[in-house]
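All protein chains of the complex are present and in place, except for one that has been dropped.
Chains here go by letter, A, B and C, matching the order in which they are written, and residues are numbered from 1 within each.
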Amino acid sequence: MAVIHKNDEIADGIFLMEVELDDEDTGKPEPGQFYMVRGWDRYPLLSRPISVFDYEELPCVSPDGSTEGAPVTRVLSFLYQVVGEGTELLAELSEGSDVTVEGPFGNTFPEVENRLTLVGGGIGIAPLYYLAKSYRRDHRDRSLKIYLGFAEESYAVALFEEVANSVTVDVGGFITDRMDVSGYSDQDTVVTCGPAPMMNAVMAKIPAQTKTFVSLEARMACGVGACLGCVKEAPLRWKMTDEGLVTDGSVHVKVCSDGPVFEREVVE
Amino acid sequence: MAVIHKNDEIADGIFLMEVELDDEDTGKPEPGQFYMVRGWDRYPLLSRPISVFDYEELPCVSPDGSTEGAPVTRVLSFLYQVVGEGTELLAELSEGSDVTVEGPFGNTFPEVENRLTLVGGGIGIAPLYYLAKSYRRDHRDRSLKIYLGFAEESYAVALFEEVANSVTVDVGGFITDRMDVSGYSDQDTVVTCGPAPMMNAVMAKIPAQTKTFVSLEARMACGVGACLGCVKEAPLRWKMTDEGLVTDGSVHVKVCSDGPVFEREVVE
Amino acid sequence: MNRLAVDFLGNHLKNPVVMASGTYGFGTEYARFYDPAELGGFSTKGLTLEPRPGNSGIRLWETPSGLLNSIGLENPGIDDFVGRIWPEIKDLDTLILANVGGKDEESYLEAVRRLNDIDIPIIELNISCPNVKAGGMAYGMEPDKAGEITEKVKNVSRHPVMVKLSPNAGDLVGVAKACEQAGADALSLINTLQGMAIDWRTKKIVFDNTYAGFSGPAVKPVALRMVHQVCGAVDIPVMGLGGITTWQDALEFMLAGASCIQIGTAGFADPYAPLAVIDGLERYCEDEDVMLADLIGKAVK
Partner (left out) sequence: MNRLAVDFLGNHLKNPVVMASGTYGFGTEYARFYDPAELGGFSTKGLTLEPRPGNSGIRLWETPSGLLNSIGLENPGIDDFVGRIWPEIKDLDTLILANVGGKDEESYLEAVRRLNDIDIPIIELNISCPNVKAGGMAYGMEPDKAGEITEKVKNVSRHPVMVKLSPNAGDLVGVAKACEQAGADALSLINTLQGMAIDWRTKKIVFDNTYAGFSGPAVKPVALRMVHQVCGAVDIPVMGLGGITTWQDALEFMLAGASCIQIGTAGFADPYAPLAVIDGLERYCEDEDVMLADLIGKAVK
């Protein structure tokens, strides 16, 4: 259970929700993960998968101004677009309301030592911000380029600008047209999330030697790998493990638990 | 559609809700009628029947203090008890929320020229207040006796006291034990609403020559006489008409459209 | 241009939205909300030869997105309908269907014969009511029996006959085909699924009749499947129903092959539901620049 701190419409149909996690939500999310969110009791039936947009642990300040040993307030943010019944209900929630968040679920974006390029399209930018922030925290001097494409209106751009070396925004066109990938090598890593055509265009554009990750979406029921509802066909069933990619020979990947992050080879 | 002005818990699990009707809700309710109320979109499926507790047309005051020709604000009140899913959802609604009210439905309490006695039990007092108020407005000097029985805690008593000659309250006992009906004649009318055992006790106590009306409850789907879901067996199917009681020979009455108010002969 | 007009058995309907039997009384109960002439039509409460008091005990029970009912065909009988009700409603300027139930063959046939006296446009033959002990659903459970009663009814009726099918039949498509072969002019489906409720507080079976009829948004996926199956198997027109609440639901049933749709339970939750469906379909057809009738059966794989 979490309590809503704010739930603001930052662009037409786009909301930024901040919730405070209570003590029972123990896990700390990693970039790329998602939560199953519900802001209602029984109806609609299923919870909705929403990516971690941001996460912060804020120390509570004690009366004498010190933060030493103080408990932390854990604030999780979601950036979401109203597209149907569930997201409409989320948008109606007001400050102070309870919302149920189960998670974090799914695998994470890889730890990147390379130069990093993020390409987001529309609401697909949601999972990229927390990744960008984490990358910047861990690698103060390395290059972080961000491309954000929107159909009609840009949003959240200023947040990305705070952490990136460059942010390129496109509204109404093809974000891939704005990308210069001529110098890309195996010293670069690309992560993309957005509509399928955009991700395909990105994958087509990035040279083969540059590792490229995509974050996928699928209808989900369980979010934990139990229902097999969210599978995508994959040429081989790859899994990211500490030993690299492994496959058990079956033809599907589960977006919720094998993913949502996949190397492009898995899904191309 | 109506907007909630207030929705206060006035006793444990008992709420008083005031809503402002908009222009499309045209009808003016009469005492005894009810509305089909829903404070939600799709779930639960059915609306909930709730009696008119009070209704007022308040002239809007124009800047110069006059109310002449000004539009009126129409405020409808419900007194309701939280017993399940639907009433729980109603109780959660906050000021300013929309609520859908269809109505007014059902027949009305009779126009009474006699002395009037009202006997309410628990939340069954809800439909009696608007009747009491109307009676007092039309008959300044006639006797209005009110008996209110509660299981654990009394509520709304002060409102009844404003309009009645006497209000007798009982908590935890049998309200009929507090009633003295020795002088009752055909110059008296009794109206009762509450749990079935209480209404039965009232009907048993009131002398035969005293007209006695009961307000019934039933599960309802349509509220307008179309589904036949709310019927009660009646020795004969009586209907209150301008010509008095008539019967069409069938064995049921529809609580929603033949009622909810019945002469005791119909349902005894 | 009226983009919603449909023809059904030679009748011109302003729109394909018909209120379902048992949920719209005899057509006047909802008149306080809107003029019934705005509807494509409505089907009367199920009529039987003799007046019926219906079932005792609790008659309604809400479930998640659904409704259980055990009305048991309470109705004033065919003669009261023919003599008293029909004259009052016949000029409502909307398609009126007489829904007819029965407890045995002869009671079906005699009820249908008496309807020959009036100019009712369509008879909806209810062989699918789960709430009566004799007759009712029994005729709708097997192809043979369904075909037999349909044929006999057709023989005595001077009106077109639309047979209303039960979703509880094991071989629904077989039943539908048997009705078509027996001469049914059209089909409507689904009637209610058979369901049950137990009140955990009292440990009591809620309905005196034990089982009850289940309807509402909850049943829509089953209803849509059955409408699709039946429309693929017969050539006569079909009215599709079961849980339809929004104009999108209505559109889906028509894409599945229904020529008209019926709305039942959704009208309880919102008396204006049929108007909202009509409005929504109108706006949709406008936006897409299509005639609704051209979309019938156009669902693709």
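One rule holds in what follows: contacts are C-beta pairs under 8 Å (C-beta built on N, C-alpha and C of every residue); 3 or more make two chains touch, one makes a residue touch a chain.
The structure presented is a predicted model; accordingly, all values stated were derived computationally and were not measured.
From the options C:Ile71, C:Leu251, C:Ile278 or C:Leu292, the residue with contact to the chain not on display is C:Leu251. Taking the whole complex into account, chain A touches the unshown chain at residues 38, 42-47, 100, 102, 219-222, 224-231, 233, 248, 250-252, 257. Contact between chain C and the absent chain runs through residues 63-66, 68, 141, 168-171, 193-198, 200, 203-205, 208, 210-212, 214, 217-222, 224-225, 228, 243, 245, 248, 251-252, 255-256, 295, 298-301.
Rule of thumb we're sticking to: only the chains that are shown with their structure count from here on.
Chain centres here are means of the Cα atoms, and by that rule the chain farthest away from chain A is B. Measuring from the average of all protein CA coordinates, the nearest chain centre is that of C.
Chain A and chain C, compared by their mean Cα positions, are separated by 48 Å. Separating the centre of chain A from that of chain B, both taken as means of CA atoms, is a distance of 54 Å. Counting partner chains per residue, chain A has residues 42-43 touching two or more of them. Counting only residues that touch two or more partner chains, chain C has 64-65.
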